[in-house]
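Incomplete set of chains, arranged as in the complex.
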Amino acid sequence: MPQEFKRQYKEILEQYTLRQTEHNLYEGQNFSRQLIQKNISPEEVISIHKASLEEIIPNLSADVSHSFDLLIEVMIRYGLALKEHQTLIKKQENFKMEMELASNVQQTLLKTKIPNMFGLDIGMISVPAQEMNGDYAYFLNDETSVGVAVADVIGKGIPAALCMSMIKYGMDSLTGAKTDPIVVLDVINRIVEKSVSDSMFISMFYGTYNTTRSEFTYASAGHEPPLFYCAKSERFTELQAKGLLLGVVPNVKYEQHSVVFDKEDFVVMMTDGVTECRSKEGFIEQQTVMDIIESVRDESAQAMVEYVYKKLEELQDFEQRDDFTLVIFKKI
Amino acid sequence: MKLKSSVDILSEWDIVAARQLGRNEAKEVGFGTVDQARITTAISELARNIYLYAGKGNIEIKQITQGNMQGLLVIASDQGPGISDVRKVMEDGYTTSGGLGAGLPGVKRLMDDFKIETIFGEGTTISATKWLR
């Protein structure tokens, strides 16, 4: 038994038996912090308590003394559980370091550069719920066109992150930003269908904006529909486009549509981590999300996506349940 | 019956005062020894956080009722620097607050309801309730 702890504890106990003050209990509490830090097990605490009490009350009845031996016996298992906890904490820390490294690797692997386009303001944010991101946003561009892919593996964590790397290499194999959205989805669908087991599905949206014609052409593989904001009418509409999730069957017919932007119009592309935010009271309404976006429509696209993330994080009580990705294209 | 009372936290002595207040109120509501000790430990952690990270603040204790449930509400507020990463602070084993079972996750476990509101640079308010069973 660590003699120094015994001495300190006896002093606190002695004071407390004399006067039952809150201050003495506070000292006991602070002392227990130290005990835990020094790996003193609960059965040792009982043993220290017993020895102290025997010194403080010299004629302590044998019954009381014995009773502590039973208590020590009972506490042994609690001590074991605590030691098990310390092992697990160490494991957990190692795992965290591995995940941090993995998350860095993923960020380097999947990094994409937000292009600088004439007449178009682009904002992007992608925040994983856990260490690894199962959402993905990727940009392709040339002089007059900028393409953007937004994808979400159904599920999150490491399995989703592994799948996501596939989309990246698929996108890398494409030739340019002008490729038709339905062609892009078809190429990626074939890759996913070939490489991924039947239980893994990916939703993906692909859109390409032509700065000369201010035209946004898009297609969707079972992905969350983007919101198009018309500045003139001050109204949102969903950009619907039918198409099956990636990886289900090799041949899918995707729909392609376009919309022409006026100045200040913007499109908000996202994953279901944005629309399926939950607060304690239930799902956050689409109208709420729209109101939040509209309230910052005059900000830059990047400021907009960051503001929306912060607001939704707050509404969710800082418990992010799914990966969150938001991309805004705004004509300026 | 005093229904609301509070202690300003400016020094370490005030931590003891807040504990004492909490224990008295807990006794009055009818909590047993173990729950009294839990509530007091929660108050202790909250007051200590204020003392260590915000410098000063306030602990307010309220006896509350909801339907036929009786409980004790502890509100810890400060105008300190705020918490920049709430998720991280609420994580287990995040060791700034002194290791095993301590810190805000500990407070959450000791009480039944727990809510944290913080604005970076403006301060933090934590509300925690324990219900009588």
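Order as written gives the chain letters A and B; numbering starts at 1 within each chain.
FYI, a contact is a pair of C-beta atoms (placed from the backbone, for glycine too) under 8 Å apart; a residue touches a chain by one contact, two chains touch by 3 or more.
This is a predicted model, so every value here is computed, not measured.
Asks: For the full complex in this file, how many of each chain are there?
Replies: Chain counts for the entire complex are A x2, B x2.
Methods note: only the chains that are shown with their structure count from here on.
Asks: With chain centres defined as C-alpha means, what is the inter-centre distance between subunit A and subunit B in Å?
Replies: Computed value for the inter-centroid distance: 27 Å.
Asks: With touch defined as at the start, can you tell me which subunit B residues reach subunit A in the complex?
Replies: On the subunit B side, the touching residues are 15-16, 19-20, 23, 37, 40-41, 44, 86-87, 90, 93, 98-102.
Asks: Taking the complex as given, what residues does subunit A use to touch subunit B?
Replies: It is residues 22-23, 25-26, 29, 33, 36-37, 82, 85-86, 89, 92-93, 318-320 of subunit A that touch subunit B.
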